[in-house]
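The structure appears right after this line, and notes come after that.
Left out: one protein chain. Kept in place: all the others.
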Amino acid sequence: MSKRALGLAALGVGSALFLSACGGGGGTGGGDAAGTYDQATTEVVNASDEKGGTLRYAISANIESTDPGNTYYGYVWNFSRYYARTLLTYSPEPGKTTEPVPDMATEMPKVSDDGKSYTLTLRDGLTYEDGSPIVAEDIKYGIARSNYGDDALPNGPRYFKELLADSDDYEGVNADPSDPLAGFGGIETPDDKTIVFHLKEPFADFPYVLVQPQTAPVPAEADKGQQYQENVVSSGPYKFEGGWTPGNGLTLVRNEEWNADSDPIRTALPDQITVQEGVDQNEIDQRLINGELDVDLGGTGLGPAKKGEVLSGEDEKARLDNPENGSLRYVAVNTVVEPLDDEACRQAIMYAADHDSMQRAWGGAAGGEIPNDVIPPQIAGHDPDLDLYPSKDDKGDLDKAEEKLKECGEEDGFSTNLGVRADRPTEVAAAEAVQQSLGRVGIDVEIKQFPSDTFTNTQAGSPDFVHENELGLNIYGWIPDWPTGYGFLSYIAHGDNIKKAGNSNISELDDKEINEMLDEAVRTEDADEQARLYSDIDRRIMETGAILPIVFEKSVLYRPDNLTNVHFSQGYSMYDYMTLGTTGS
Amino acid sequence: MTTPGNGQGSADAAVRVQDLCITFPTLDGDVHAVDGLSFEVARGGALGIVGESGSGKSATSLALMGLHRGTKAKITGEISVAGTDIVTASNDRIRQMRGNEIAMVFQDPMSSLHPQYTIGDQLIEAYRTHNPKAAKAEAKKRAIESLDRVGIPEPARRINSYPHEFSGGMRQRVVIAMALMCDPTVLLADEPTTALDVTVQAQILDLLDDLRRDLNMSLILVSHDLAVVAGSVDEVLVMQKGKAVEHGDVRQVLSEPEHPYTRALLAAVPRVEVSRAQRRAEVRADRAKAEGRELPAEDAEKKEQEKAAEAPAGTGTAASPAGDGAWTPDQPLLKAEDLVMKFKVRGGAFGRSSDFFAVKNASFELYKGETLGIVGESGSGKSTLSRMVMRLLQPTSGKVVFEGRDITRISERQLRPLRRDVQMVFQNPYSSLNPRVTIGDSIGTALRVQGEKDTKQIKQRVQELLERVGLEPRHYNRFPHAFSGGQRQRIAIARALILRPKLVICDEPVSALDVSTQDQVLRLLSELQDDFDLTYIFVAHDLAVVRQVSDRVAVMRKGEIVEMSDSDSVYESPQDEYTRSLLNAAPVLDPDEARAHRAERIRLRAEKSTAA
Amino acid sequence: MVTYILRRLGAGVLLLAIVTLVTFMIFYVVPRMAGQTVQQLATMYVGKAPTAEAIEATIDRLNLDQPVALQFWEFVKGIFVGATYSFGGREVVCSAPCFGYSFQNYTEVFPELMARLPITFSLGLGAGVIWLIGGVAVGVISAIKKGSIFDRLAMGVALAGVSLPVFFTGLLMLAFLVHAWDIFETPRYTPLAEDPVAWMTGMILPWLTLAFLHAAQYARQTRAGMLETMGEDYIRTARAKGLPERKVILKHGLRPTLTPIVTIFGLDIGLVLGGAVLTEQVYSLNGIGRYAVQAIISQDLPVILGVTLLGAFFVVVCNLIVDLLYAWVDPRVRVAG
Partner (left out) sequence: MSAPSHAPDQAEETGPAKEGWVAAERSLRQIAWQRFRRDKVAMAGAVVVVLLIAMAVLAPLLTRLFGFPPNEFHQDLMDPLTGGALNDPANPTSGIDPWGGMSGTHLLGLEPVTGRDMFSRIVYGAQISLLVAFGATVLCVVIGTVLGIVAGYFGGWVDTVISRAMDIFLAFPLLLFAIALAGVIPDGAFGLQGNGLRVALLIFIIGFFNWPYIGRIVRGQTLTLKEREFVEAARSLGAGNGHILFRELLPNLVTPILVYSTLLIPTNIIFEASLSFLGVGINPPTPSWGGMLSNSLDYYTTSPHYVIIPGLAIFITVLAFNLFGDGLRDAFDPRSSD
């Protein structure tokens, strides 16, 4: 289970996110249009089945890619469902939004007795925007192009390549132009309606993999490699108008060939959907408040400027939702760079850190909760009672810290470097807070800034670079690709997942005990037993001091009055875009 | 006050100035540029205003045009031009008067025309400003006439040319043509020829004289040079420090000056008819007289002069103890053989380059103790030639032989010792002294460059020399700005002499100086030649100056030596036509002679045009 | 005149060639001198899955391991005949003029630049008109009324103008005029052809911000130039002709003053057209400058290179236009050339 080459979660300004529900009553909401504070976190606000209008999105960066096969951002996984249907998807029902439910599939997959094959059947009436039928082989093709070969699409995850059997020699869709799928034995399509996945080993989390947009169908003749993003052939209720290039915005119009009866997920209320790219965050926020915009596509919520303003006004506050988005922000404490190779030195950092200060840097209570462990509350294994490094008012325990320093032979403190993404003000602020609080016990921290686009590939994610530049600390964040203990921990804490480049186990934590427990947990079928194991791992990670948690992050989402059917999807960590409608424009 | 016509102005006076005072406020308090000036110019009359720089003559001429308005100048007194009171008239009235009733010709024709408009535009504009109803075609016709009148060939075609397409003399003609566009009552010419060569100067002066007579204009000719105004005006007014020191009929003022300043001024004007021998005799006599009288001011010079008296005052090819190697003093000290300086000039439609000869096959010999004068107009190659001799420029071909040794192609390093023997005095003392270096350092540089290390020794020698050229040792640490032009030229001379050279090349050493200062510097050079046994090459455009200092004279034109002989014969019986025209063009102090020259010039020109 | 034009043209082309070379060297050679390895360079293009094989494939595809001269040659060739990048069996054609291909966005750089050009042009040309006219007018009036209250006030404001960074004025305008007091709407770009009024209202703040800085500079320069020109002999000549003062100033004084201003204008407008980085950044206008900043943040070298080249191109072209204008305005240049 351990040889996953890929799968680092790209934590953008908007992030990918998959987490389990934290409960809360379902039911469709009533109340006035404005709703109440945090209402959409647990129920549907402003329910309506009114069709028509234009749903207006905007995003401060550029859309990563519109290609469902070439994306790792949660907002694209959420949004791309408008035009790219997947086999399974997260339930649109409040309270169940982390549960996979069938989309193109008629029902949840049938698992073979050995747990190694998953069989799904496609619904009737599935068509592309040109009216041609969607066949099972197109789904197989979509998975092939995004996972296999040197020229596989670079941005998406590669779980299929990891998990599927009989495909190790397959070199991708471009290897043999006459038969792109020759040699790809991991997926079987006995007829146009049936698709069978063959796994190397049993993998209980496989339905979560089928939620990923790589299971969207792609007709082989339409594939243009990475440039397929310019005009994705629609399988959903909307299709591209005028194509897309990064930064120039996107317009979706109704796909008349879409058959509503074949689709239990999408309500397809708006007539048209527009996305504006590269709009300044303050500007997005202002337009949301002015009613000139419906949704911030990135899904990370208001920027700091508007957040402060809106949070302090009672009236406006009612339009806010403040859900935890399932991500852990933390300082990766490297276990190789001296003197942090000594556990006691790392524990000194754990004690010295001022959690109150770091939380403030993250925007206070609205920005996130102060964690005492690694696994977020939504995921089985989280232990609310764990508190290994207690301190008054979360300000840190300096006496204990100095004790630990003495223990590791650095009673006068030591110097190390802290890597941070330069273009993320919040992380830089947190870095300053870390620097400030560690300075109290003589740990001298120098902040090094790097561009966020190369941070994971070349700097923090390259152990060689980390060692060479003595980056003892790095500010990082983690959102699991799906909301289970395994999904959360394997990439940041399993020793086998330390990679030469693009490494997300930045702490280089290679603890025999943790590795073994993780391997054991993923083989365990019993949920309680699994939870107990994850709990132990959680505790052990905290003991090693390799991860200094900053916050379990929370978003501050603004819910304009004219947006209908708003509810927060824990699965995507943002509003569920498929149900949204608008009364404005 | 010797102003005739003072008080009661004649009724038909074109210009009447009464008790004019012009004051400029400056950092050091008010400066009275003009102080109580009065004069009158009759219709058709001509007045020359003469004075050295700072005499207030230019301020006066600007005030006559009302151009002082908008500056800081304060004016009192009365100015009346063609019946208009300039001091009190409205701006609008003055504007109507300018160019219409009184027109002006400025000193520098290179900068007084707008570079971005054709001359036609500028002429037509002058006419239509005062005749707004005139049709453009009419104005253009007039402009062509006017250009024709001032002697611009093919006026109908050249009217579309830009100023930069004309030579300096031609530009001045254009400026005059512009002044004539509205038939002004008064033509005011402020140093109209100062920037021009002597032959062109003569042409312009002839033109002004001609126009005045033809058009019955009043002419006010402002100049620093008495000789320039002599032949062109009826009356002359001499100004000094803002005051009129003498005013009267031109003949009378020039022949029987009353005021000592006028006398001094006249005496200082170099006269082309005075020969080298006369001049030397005069200088020596003055020197002896000064020595005898023991003027305290010249105390400094005394010792040197005594020393000089001991030395044999050699003239001509006097023998000298110097001499090394194969060279003997009876051979030429310097020999120039077929010197050529060629430049490539890019031009033409396809960037073809053509050769331009700055100097073409110039040869001469120079003996020890002798002075060779090189005379010519701008662009004649005289400066280039002198710089080639200095090896400041590398000749394209030819040979320079100094003391029997060919120095044409020797390296900069080999040249350095030679620098001891050949030195140069430059034209402009304002630019030949580094403003950021003390004069002591400036002079001492030569010693240092030549390897002298002892600072004390250097200082002592510099100070000695400073005394010798008429300055004081305590000036050693001052910067050049503290000195007047004449003093600076003395410093420059000291710098040239510090290495005790055998040959000194003087490139227009006095042309940037006022006449009286000029005279003093020339005297100094002459004394030094005696004292230090120097050989001079004296380059100048001024015929009179060259004659006075030179044993032999070479006349250059367009890079070629057209005539070379001993100076008296060049001046008294010139062989070359160009030399004759030069001599003819040289301004002379005697008004009658000036007119005779003018008549001769007109005759020659007529001859030429019929021949062509 | 023809020779003159040809020579200026030739000089411009040469200048572009050198700029291309130097830019290329700086982005492809300097980082290596500073210690970056080919592998590190390649990870910038490899996407989010930097496996060793993927990095090697990227190095191979982009010729990163080839000599720099060859890489440069490939780049230059691309500008004229286009380039083809191969991804396994699939080929991506970057048609001429190929300014490079962004391996982060999977787009050709050139069309991306062209798509953003109207925004930068709207910004630059609009602001240019404002600052040229405004600056020159203020400068002339100040020069004529030297020492007057207007002069002092105008020059005071102008000095403040050159001392205010664009991003500060921009921020202030945004914070107060737009957000706090709601006087202007947030600047945004609407194509001129689509809605001229929206185009104007959307661009007015960026125009003012950008123009203020330059107008201040131009006013100072015009004033100084005007004062100098008004001391020239030919102005005295013009006055001596009896020309009315207005004509002396506007006809004889202004023209020579304008010639150097036009030169500076050419340079400035050229620079702005290559991306008014700060203004676009402050107002979030998706012009060339912001594109460049985004590319720089994400270390997308082909885009950076492309933008720099385009910028240099505009500078060179504007200079060329100015040179030609100059020859027209000032007859002396035609000969001297």
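For reference, chains read A, B and C in written order, and residue numbers begin at 1 within each chain.
The definition used in the following text is that a residue touches a chain if its C-beta (ideal position, glycine included) is under 8 Å from a C-beta of that chain, and two chains touch if they have at least 3 such contacts.
Quick caveat, the model's predicted, so the values are computed rather than measured.
Asker: Touch partners of the unshown chain, restricted to the chains that are shown, please.
Answerer: A, B, C
Asker: Taking the full complex into account, find the residue in B:160, B:255, B:328 or B:477 that is in contact with the omitted chain.
Answerer: Of the candidates B:160, B:255, B:328 or B:477, B:477 is in touch with the missing chain.
Asker: From the list A:262, A:469 or A:562, which touches the chain that is not on show?
Answerer: Residue touching the chain left out of view: A:469.
Asker: Please pick, from A:356, A:397, A:496 or A:561, the residue that touches the omitted chain in the full complex.
Answerer: Once the missing chain is taken into account, the touching residue is A:356.
Asker: Which candidate, B:361, B:438, B:511 or B:575, sits in contact with the chain we can't see?
Answerer: B:438
Asker: Would you mind spotting which of B:403, B:514, B:527 or B:563 touches the chain that isn't drawn?
Answerer: Of all options in B:403, B:514, B:527 or B:563, contact with the hidden chain holds for B:514.
Asker: Which residue numbers on subunit B touch the omitted chain?
Answerer: 25-27, 31, 33, 52-55, 72, 240-241, 260-261, 264-265, 268, 297, 387, 390, 392, 412, 415-416, 419-420, 422-424, 426-428, 431-438, 442, 445-446, 449-450, 470-472, 475, 477-479, 481-487, 492, 495, 499, 514-517, 519-520
Asker: Residues of subunit A in contact with the chain that isn't shown?
Answerer: Given the touch definition above, subunit A has residues 282, 303-309, 311-312, 356-357, 359-361, 363-366, 422-423, 425, 428-429, 431-433, 435-436, 446-449, 451, 468-469 touching the missing chain.
Asker: In the full complex, which bits of subunit C touch the chain not displayed? Write them out.
Answerer: 15, 18-19, 22-23, 26-27, 30-31, 34-36, 159-160, 162-168, 171-172, 174-175, 179-180, 228, 231, 267, 270-271, 274-275, 277-278, 281, 289, 292-293, 296-297, 299, 301, 304, 307-308, 311-312, 315-316, 319
In the analysis below, only the chains that are shown with their structure count from here on.
Asker: Can you work out the whole-Å distance between the CA centroids of subunit A and subunit C?
Answerer: One centre to the other, that is 40 Å.
Asker: From the mean C-alpha coordinate of subunit A to that of subunit B, what's the distance rounded to whole Å?
Answerer: The separation of the two C-alpha centroids amounts to 89 Å.
Asker: I'd like the Å distance between the centres of subunit B and subunit C, where a centre is the mean of that chain's Cα atoms.
Answerer: About 51 Å separates the centre of subunit B from that of subunit C.
Asker: Give the residues of subunit A touching no fewer than two other chains, as numbers and ranges.
Answerer: Touching at least two other chains: none.
Asker: Provide the list of subunit C residues touching at least two other chains, using ranges where the numbers run on.
Answerer: Touching at least two other chains: none.
Asker: Provide the residue numbers of subunit C that touch subunit B in the complex, in ascending order.
Answerer: Residues of subunit C touching subunit B: 2-3, 7, 232-234, 236-245, 247, 252, 255-256, 259, 329-332, 335.
Asker: Mind pulling up the subunit C residues that touch subunit A in the complex?
Answerer: It comes out as residues 39-40, 43-44, 46-55, 57, 87-90, 92, 104-107, 111-112, 115-116, 179, 186, 283-284, 286, 290-291, 294, 297-299.
Asker: Can you check the complex and tell me which residues of subunit A touch subunit C?
Answerer: For subunit A paired with subunit C, touching residues are 5-6, 8, 10, 61-62, 65, 72, 149-155, 158, 172, 174-175, 177, 224-227, 229, 245-248, 277-280, 282-283, 286-287, 423, 451-454, 456-458, 461, 500-502.
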